[in-house]
Structure formats: C-alpha cells, structure tokens
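Omission of a single protein chain aside, the complex is shown with its protein chains in their original locations.
The chains carry the letters A and B, assigned in the order they are written, with residues numbered from 1 in each.
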Amino acid sequence: MASGVSRVVEVLKKYEKELLTDWLAELKAGGTGNDGRVSETELHTQAKEFLGTLGEASRSAGVGDIERPEWSPVRDFLDGVSRARVTQGYSSDQTATFIFSLKRPLFKRLSKEIGSDAKVLAEETWTASELIDKLGLHTIKSFQKTREDVINRQQEEMLELSTPVVKLWDGVLALPMIGTLDSARTQIVMESLLQRIVDTGSEIAIIDITGVPTVDTLVAQHLLKTVTAIRLMGADCIISGVRPQIAQTIVHLGVDLQGVITKANLADALALALKRSGYTVTRNKA
Amino acid sequence: MAVTKSEVIPIRTEHDIVVARQAVRRLSVEAAFGLVDQTKMVTAASELARNTFIYGGGGTLQCESLLEGARRGLRLTFTDQGPGIADLSLAMKDGWTSGSGMGLGLSGAKRLVNEFEIESVHGQGTRVTITRWK
Partner (left out) sequence: MDRIPILRMGDFLLVTIQVDMHDQLAMTLQDDLTSQIEKTGAKGVLIDISALEMVDSFIGRMIANISGMSRILDASTVVVGMQPAVAITLVELGLSLAGVQTALNVDRGMQRLRADVAGKEADDGRHQE
C-alpha cells in the first residue's frame, strides 16, 4: 500500500449494497441459513452490520492491521458471532465460512473496479485476501476460545457436583466417591472434605469407595494422603466400601494401608463411628 | 510465555526467609492461586530459601509472574554462589541431608510444584528454579 489508501477500502464503501447481496447469495449457496438455526433475516442483519463496521474500520485505519484499536468494533462483532455460533452448535469450519464466503464477491467487485491493470489488480486482490484471512482466523480463534471456556466451566461444575460431603451424624461426615478418581478430582475432593471437617468440627470422616470401579497405585496413594492429612488436622478417617478385588489390588500393588481403618460397607463404618463417639444403637422390641 | 512482573529478593539473613515467604504468598494471591496451591508454593519457597541461606551461604530469589495463554503461573529462581552440590541425585533423595535438616528440602519442594530444575556446579554455586501453574 505504498500508493496510500488501498482500493479495497474504496470498493468496500462504493459497493456496500452489492457486496451484501452477493455475499448473502454465497452464504446461502454454502448452506448457512438453510437449516433453520440462523434465520434469513438474522443472517441479513449480521452481514449488513458486519459490512458497515468493516467499511468504517477500513476507512479510519486502513486494511493492513486488524489489531489496531480502530478495528475493535469489527473484532468484537466477530467475537459475538462466534459465541452465538457455538451455542447454536455450528462447527468451526461452518463458522469460518461466514467470513471466507465474502472473498468471492469482494474479488469480483475489485476486478470490475480496477479493470485491466493486472499489476494493481494482483496487488489489491492480495491485500483483500490477506484481510479476509485475518478476519477468518480471528473468528476461528474466538470460536475456539468460546468452546474452551464452555468446556472449562463444565469441567469445574462436574468436579463440584461429584464431591458431595454429607453429614451422617453429629460429628460424623461421609464422602461417597463415585467414578474414576484422577489427581485433579481427588485433590478437590480432599480439599472440600477437609474444609467441611473444620467447618463442622467433625471428628470422624468416612470415605466410601463403593462407587469407585478400580484403584491403582496413584489413587491408593491419594487415599492414603487424605487419611494422613485428616489425622494431622486432628480427626479420624474410615475408608468403607472396599470390595474384594480392590483389597487384592491394594495388596498386590504393595500400598501400605496400615494404620488406616477400613470397613466393608458404609453401615459398618457408621456403626464404628457411632461407637467411637459414645453412642449405642439398640432396637426397641415390638 | 510472557513474564508480567519480576522482582528480586536478597536472601542474606534468616529473617529474609520469612520475607521471601511473604513475597511468594503475595504473588500467589495475585496469580489467583487457590489456597492449597498458595500454601504449596510458599512452603516450597521456604524450603529452598533456607537451603540458599544455610548451604549456599546466602544468595537471591527472583520471583516472576508468568502468563501463557490464559494460564497464570509463578516462577521462582534461587541462586547462590556457595559450595554447590557434589552429588545431585543423592541430594534429591528423601531423608538424605548434609546438614541438620530432615532431608526433605529439595525432594519435598519438588513434590509441591509443577516444574523443578536444579543446576549445581561444585565449588561455584547452585541454582534451583521452580514453577507452579494455576
């Protein structure tokens, strides 16, 4: 762009209406707007608004660098479109097509405008192509970021959901563990159990692993660490729901669970906890 | 990976170990670490600062706040010009100590962080770098 303002800027301004019509036709041909997820009017509004902000940004800051502050309305607009496409369930290539399908209409207008000067046409086509590519990449980037945010949020929610610490009795807490344990989850489980022990002043915590399918060395070590941490805080821990296969694995793995109280099921663990707290359970004869 | 903030703390006296702990706590809070991660980082810093002071004869702690994508982290570098460590693999073992400690300084600190690097030249000094990500 040594010759000052790119012709692309001029074309964007002069043919805004025609570009819109051509672009919408492209989009429709490409499949966007046909499946009812985005209505035709919505697509029309989006395309029109985009061409408007694009024209404005290009006039005030040129088309060389879309990271400039003048381009922020365009970037924000694309972020918004990407976010909406994520929730509507579009794939990343479908989302990027929104921008890339502007290429053909823009090139067509450029060639009409510039005419037979091949050198200028090649230069300007290159400029336009670069611009569209940058905008497309930005769209994909923000599409991915939105997706990652969704995944991260869901992961956190799942972690919280999967760690319910329940109060079984005054001074007795239970943590029923379900599913496969990995270190991230175990750490969160551990933290929430320990915090609840402090908050409630409970002296006995029962970790029930009935719902844990397998125990490997790492999980066994995590359990052991949790038990040790609970003891350091001044409470006791019982592990219940140890199935025969898990008992076998633990011994085979050579994990030393000495000093850890284990019970076959939650009922036995509760009975022990009550006994330790000084309660006796008796049945009223009918 | 970008370094968003960097500061250097001298470790010359025993009291500097406490100063180092407090600085690491402050930076861990700034990096939005959870309470457990903060505590792990502060504890690792305390172990290594003590090593720098006792075995390295004093040195420096460089704290760097990191940003990689959306991920925030904290990198601590302990440097001394002390006698160095003759046998690194032995020094990394649990329970081994050349002084009067419990022998958990290096190996323990390693377990508390995500990345751990140690360089030591006999007679020239030791540099330990630890990093923890949120």
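One rule holds in what follows: a residue touches a chain if its C-beta (ideal position, glycine included) is under 8 Å from a C-beta of that chain, and two chains touch if they have at least 3 such contacts.
Nothing here was measured: the structure is a model prediction, and the numbers come from that model.
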item: Visible chains that the absent chain touches, using the contact criterion stated earlier; value: A, B
item: Contact residue for the chain not shown (choose from A:A118, A:L232 or A:A286); value: A:L232
item: Selected from A:V9, A:I197 or A:V255 as touching the chain missing from the view; value: A:I197
item: For chain A, the residues touching the chain missing from this view; value: 187, 190-191, 194-195, 197-198, 201, 203, 225, 228-235
item: Residues belonging to chain B that touch the chain removed from view; value: 14-15, 17-18, 21-22, 25, 35-36, 38-40, 42-43, 46-47, 50, 94, 101-102, 104-105, 107-109, 111-112
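The definition used in the following text is that only the chains that are shown with their structure count from here on.
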item: Inter-chain centre distance, chain A versus chain B - centres from mean C-alpha coordinates, in Å; value: 32
